[in-house]
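Take this structure first; my questions come after.
A single protein chain has been removed from this complex, and every other one stays in its place.
Labels A, B and C are assigned to the chains in the order they are written; within every chain, residues are numbered from 1.
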Amino acid sequence: MYRLAERDHRPAADRARSLKIGYVGGGSQGWAHTLINDLAQCEDLTGEVALYDVNHGLAARNAELGNQVMGREEAVGDWTFQAHREMDAALDDADFVICSTQDPPADTFVNDIDIPKEYGVYQPVADTVGPGGTMRGLRAIPQYREIAATVRERCPDAWVINYTNPMTVCTRTLYEEYPDINAIGLCHEVFQTQELFAELAETYVDAAEDVDRGDVEVTVKGINHFTAVDEAYWRGHDLFAYLDAELENRTPLPGYEPGDMEGESYWVNNFQIAFDLYDRFGVFGAAGDRHLAEFVPWYLAIDDPEEIQRWGIRLTPSSARVDDADGPDEMAQYLDGEETFEFSESGEEAVDIMRALLGEGQFVTHLNYPNEGQIAGLPTGAVVETNALLTGGGVTPLCAGELPDEFRSMVERHVTNQETLIEAGFTGDLDLAFQAFLNEPLVTLGREEARDLFADLVAAERDYLDGYDLDASVLRD
Amino acid sequence: MYRLAERDHRPAADRARSLKIGYVGGGSQGWAHTLINDLAQCEDLTGEVALYDVNHGLAARNAELGNQVMGREEAVGDWTFQAHREMDAALDDADFVICSTQDPPADTFVNDIDIPKEYGVYQPVADTVGPGGTMRGLRAIPQYREIAATVRERCPDAWVINYTNPMTVCTRTLYEEYPDINAIGLCHEVFQTQELFAELAETYVDAAEDVDRGDVEVTVKGINHFTAVDEAYWRGHDLFAYLDAELENRTPLPGYEPGDMEGESYWVNNFQIAFDLYDRFGVFGAAGDRHLAEFVPWYLAIDDPEEIQRWGIRLTPSSARVDDADGPDEMAQYLDGEETFEFSESGEEAVDIMRALLGEGQFVTHLNYPNEGQIAGLPTGAVVETNALLTGGGVTPLCAGELPDEFRSMVERHVTNQETLIEAGFTGDLDLAFQAFLNEPLVTLGREEARDLFADLVAAERDYLDGYDLDASVLRD
Amino acid sequence: MYRLAERDHRPAADRARSLKIGYVGGGSQGWAHTLINDLAQCEDLTGEVALYDVNHGLAARNAELGNQVMGREEAVGDWTFQAHREMDAALDDADFVICSTQDPPADTFVNDIDIPKEYGVYQPVADTVGPGGTMRGLRAIPQYREIAATVRERCPDAWVINYTNPMTVCTRTLYEEYPDINAIGLCHEVFQTQELFAELAETYVDAAEDVDRGDVEVTVKGINHFTAVDEAYWRGHDLFAYLDAELENRTPLPGYEPGDMEGESYWVNNFQIAFDLYDRFGVFGAAGDRHLAEFVPWYLAIDDPEEIQRWGIRLTPSSARVDDADGPDEMAQYLDGEETFEFSESGEEAVDIMRALLGEGQFVTHLNYPNEGQIAGLPTGAVVETNALLTGGGVTPLCAGELPDEFRSMVERHVTNQETLIEAGFTGDLDLAFQAFLNEPLVTLGREEARDLFADLVAAERDYLDGYDLDASVLRD
Partner (left out) sequence: MYRLAERDHRPAADRARSLKIGYVGGGSQGWAHTLINDLAQCEDLTGEVALYDVNHGLAARNAELGNQVMGREEAVGDWTFQAHREMDAALDDADFVICSTQDPPADTFVNDIDIPKEYGVYQPVADTVGPGGTMRGLRAIPQYREIAATVRERCPDAWVINYTNPMTVCTRTLYEEYPDINAIGLCHEVFQTQELFAELAETYVDAAEDVDRGDVEVTVKGINHFTAVDEAYWRGHDLFAYLDAELENRTPLPGYEPGDMEGESYWVNNFQIAFDLYDRFGVFGAAGDRHLAEFVPWYLAIDDPEEIQRWGIRLTPSSARVDDADGPDEMAQYLDGEETFEFSESGEEAVDIMRALLGEGQFVTHLNYPNEGQIAGLPTGAVVETNALLTGGGVTPLCAGELPDEFRSMVERHVTNQETLIEAGFTGDLDLAFQAFLNEPLVTLGREEARDLFADLVAAERDYLDGYDLDASVLRD
């Protein structure tokens, strides 16, 4: 549905002026706090952050915190924060727009996880693909259409930085609604892979010490959370040369037993699946194993949830997705002065990216962006995870060549599903969405069970599915 | 791996001369008897049939029967039959080569069916895709390389007509080994679909009576046994216009209960899956339901083999694949004169096709042939099921446009698997073959179970896997 | 600009009923008389012909003639003719629409030929490419948009048969305006090539006598008037096998002298260029030499118009393009009864094509139609000259493979120019049109001369360029 446009020429602007960042979402704090942290430590950029959340109170608290932090002596940044009641106002004339949104987990995410479980479908994350990811995508598409339309109206040249999952579907929606949008999607999963390769360098390369993950060049190609890396270099040293030796060390795969992960963080990652994909397909899986597992049927073909621990990961239970109601929350403690907001090195790249896009130096990283041909063999216009060069002239994808054929086919299936979801979301057609649902690798159910699961999910989340045709034939008995 | 060549120009020949048909295989009689039947009733072509089978005795008996039948008064054809001990001799200077081969079922097909069943993987046919189809493909590739090499050597301009399954892999192997070969693959599954539409015409079109399936034009696109039809016309009447009404009549789907098919033929077909695919994906499945079911996971996600009867089909047990040892066989009875070989209208098109390729009139039908672009969205060079025009100038595919996106993706997955199998077969690489095996929709097993099943199948059939590397890493514990 | 759509399903219709043919243009009589001739001899179709021409008087006279002829005893056809003052009425509910239009030659065609001549640019025909063809295309695009829009409104399922040049641009315009239109373009140039090959068969194939051009199968690929044939068969005999011998007979090329063609018809054709293209590029030029010569620079790089006679053709002078004013015209003589309209075998295929599209049998021919992939290497959606199967289900292109690379590039240049003209015509942008003009092979002028020629042509024909921006920068001094 995407048509490769010639690059347009963005109007010259004095990039040194005071900036405006519009922020959509963030009520749940995670990424908003990171932004406050990073801007407080940023010496060369200055401006305002305009916050908008469907829950205005949360946006207002973020603003209050931001201003409080910025007023502290050790904050070198010069930024003001303001909450707005309308998205239009928050985005008006913005230079950058940051998106980080989520529907209330208790009404949505919990169902995305628990209803499929009743059918024997287990999802470690449930936010990208599988039954849960599909529902999350359907809910997000109308929301991201609105954001794109607001950008077109209020700040057409702004750079939009999306952090929301499902990353591919949200970012793709932005481009489908407003093809001339300047949007990228950021995710930090690949950082883990770079860290692993940094360790490999330290282990295998003579005289390599304290290798920084940022110095490890990886060729990223795939889609968010199902990305492959087939090249990794550190200062000209080919780190793939050591991968077979490392695989040998880690054999046999899987290397854990059910129960081994009890007590571990839900986010634990042991690269078991990443290495298994390398072993069988020749490319290294470059996302956490809990994500990778959701894109093919064979890691989650389990009868009991504990079995997935054999691959060194855990299922995140739905309870962990609902805010803990006990005790004063972190935010309240900050605002009350009970806790001090500690500065840290976040490792996030948003500020570096903004700087590069303002013309202050070149920056090479991986991000989510429409395919212009950089990943040969995947459709043009599909949002892919890809290396790119960022400069004052914008984002330029770096050619990454082809994926091995069977791996490409595994990715292609999800690209097709995501494109189908976009079309279903724009037309409100749940019969079409069900085509993608049937083709989800995790949906290993019989034809009728698959239908029932889909219908159950739609029924449970129908309040969040405005604009869809709830009389679709698939929903009829 | 296939490169679209410019058409070459076949040498002019006096087509009216006596013809030679080389026949590879046929020992198991089915198709050989059909050929004898059809040639005996063919008035305008004449020549010899040179039979070759790895079991020479069977070829000799076919020759004996052929000559006996041709000597009968009511046989208008003028053909002689001779069995050869070498393929070279049988194919030397042939005008046509017919292939119809099979490994001894007791050593192979039985395992293809029964071993996966131990893992809960049920296959109604097991000859095209799924674990069984994969093994059959691996076994066939070296055999069809040899046939292609013999054609190149002995009769480079001959037309090769393949009837062997897995149809796509066998035909694709012929082209991979000898890219300039003139080869087509024939299968009669689509005839059923034409018959269904002929019935629809009789039911819904005013004054339509005794509609002949041959007068129903269907636009065929897909791969053998997983073909879609998205257009059907009879004398300018669009038969798709009646398909929704017919679907309504047949609702709900599935319409049977476990046990309903007991006592039915293993080949029973009720178009339940064909209509369900139409209902969900908008194109009509144009092969028997027992084939269609093997290409997606959701019809065979069953715990008990009887459940598949809900879709109006049965599983063919492996016992039905081994020759019945009781009593004198049909062939013996014919040769002894106890039974008379009765002429029938076979419905097969081979003789019509030969006639057209000899320059005697144009003929439009569906067949299996490399994709030159006739099915947009599938890879060039992949063997697809497609309409084509046959004339004295050869085979010309008819453009069929694109498949709906999700259906295309379902087909693409198998095309990728088949291309991977070809590469595995040509290099002897079973690790590569296992990539395709993992991506088979019917392999809904866990990662290790999938490996075990593959290893078990290879172990059971290793005598038929000469030329493969049996030390592949996937086969090691 | 064209998007490959899935085939739609035309509504079933009782094709045996009385038909309506809408006829746009035809005032200049040529093709209208052929239609009257063919319908008068057509036993199995019946109905009315609704005539519309911008010059209503001419349409009325055609109607009068049609009815007069149909009333004659020897006319077996049963058709009535009526002239309409509005295109809407003529096309309302039509089953077929025939287009055959031309602007008044004295105001347009004459300039197309004579103004370039002043710049040393000679065009034998000037109706397809070159400066003249470019202008003709610019004039035609708005007219064919109107026809397409009327079809969409009045007879959306009708089959539109276009005879007007520039064939590619007119047919392409129909699809650009109304992508779901059912339109084909017919041209008889390739018939000559079939006749040549019929003669080759008679000469070189044993026992071949009275070979009918219709029995010669040629693989047509290219664009109208610049089509290549790379295969020709007659009853299975490969006629390309004799082409080198025939080339040898005709060597050296060119084989004529200036002056040799004096007194010959302007339409004389000696296959000199067709064979020269075969000699140098390996494919046979399948249009009259006077057309082929206009698509590359090297046959018309002449200082004196007589030089082109060396290739066995003549330039048609502009005077031959204006109606002869002397004496009563043919039409008047028919209507007055002074002359009798004699029936002939026209050789045109329109009636056969209508019959096939009504479901009465299959018909294979060559025509102009959007590329769905049948000509690999040319852009999808471009209108190409191609073989096709016509049945009650519609038009299905036959795959023709690739052109040799340098020949393909020569065609590609014109395809690009034609697509550019379409865009220029739809936006009214003459600066864009000038890009195509500069890239016309016959425009071998300096940069400023090229501009002057374009400006002169636009100035001379501005009355026929409504809807174009005459303030384009290229038109300013």
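Following the convention adopted for this analysis, a contact is a pair of C-beta atoms (placed from the backbone, for glycine too) under 8 Å apart; a residue touches a chain by one contact, two chains touch by 3 or more.
The structure displayed is predicted, hence computed values, not measured ones.
Asker: If you put the missing chain back into the full complex, which of the shown chains would it touch?
Answerer: A, C
Asker: Write down which of A:52, A:144, A:240 or A:298 is the residue touching the left-out chain.
Answerer: A:240
Asker: Given the contact definition stated above, which residue among A:141, A:273 or A:358 touches the chain not shown here?
Answerer: Only one listed residue reaches the unshown chain, and that is A:358.
Asker: If I consider the whole complex, including the chain that's not displayed, which of C:57, C:214 or C:297 touches that chain?
Answerer: C:297
Asker: Which of these, A:156, A:373 or A:467, touches the one chain of the complex that we don't see?
Answerer: Checking each option in A:156, A:373 or A:467, the one touching the absent chain turns out to be A:373.
Asker: Quickly run down the residues of subunit C that touch the omitted chain.
Answerer: Counting over the whole complex, subunit C touches the hidden chain at residues 254, 276, 279-281, 296-299, 301-302, 307, 405-406, 408-410, 412-413, 416-417, 419-420, 431, 434-436, 438-439, 443-450, 473-474.
Asker: With the missing chain put back, which residues of subunit A would touch it? List them for me.
Answerer: 4-7, 9-15, 205-206, 217, 219, 230-231, 233-241, 357-360, 362, 364, 372-374, 376, 380, 387, 389, 391-393, 396-402, 404
The rule is simple: only the chains that are shown with their structure count from here on.
Asker: Taking each chain's centre as the mean of its CA atoms, how far is subunit B from subunit C in angstrom?
Answerer: 44
Asker: Hey, what residues on subunit C touch two or more of the other chains?
Answerer: Residues of subunit C touching two or more partner chains: there are none.
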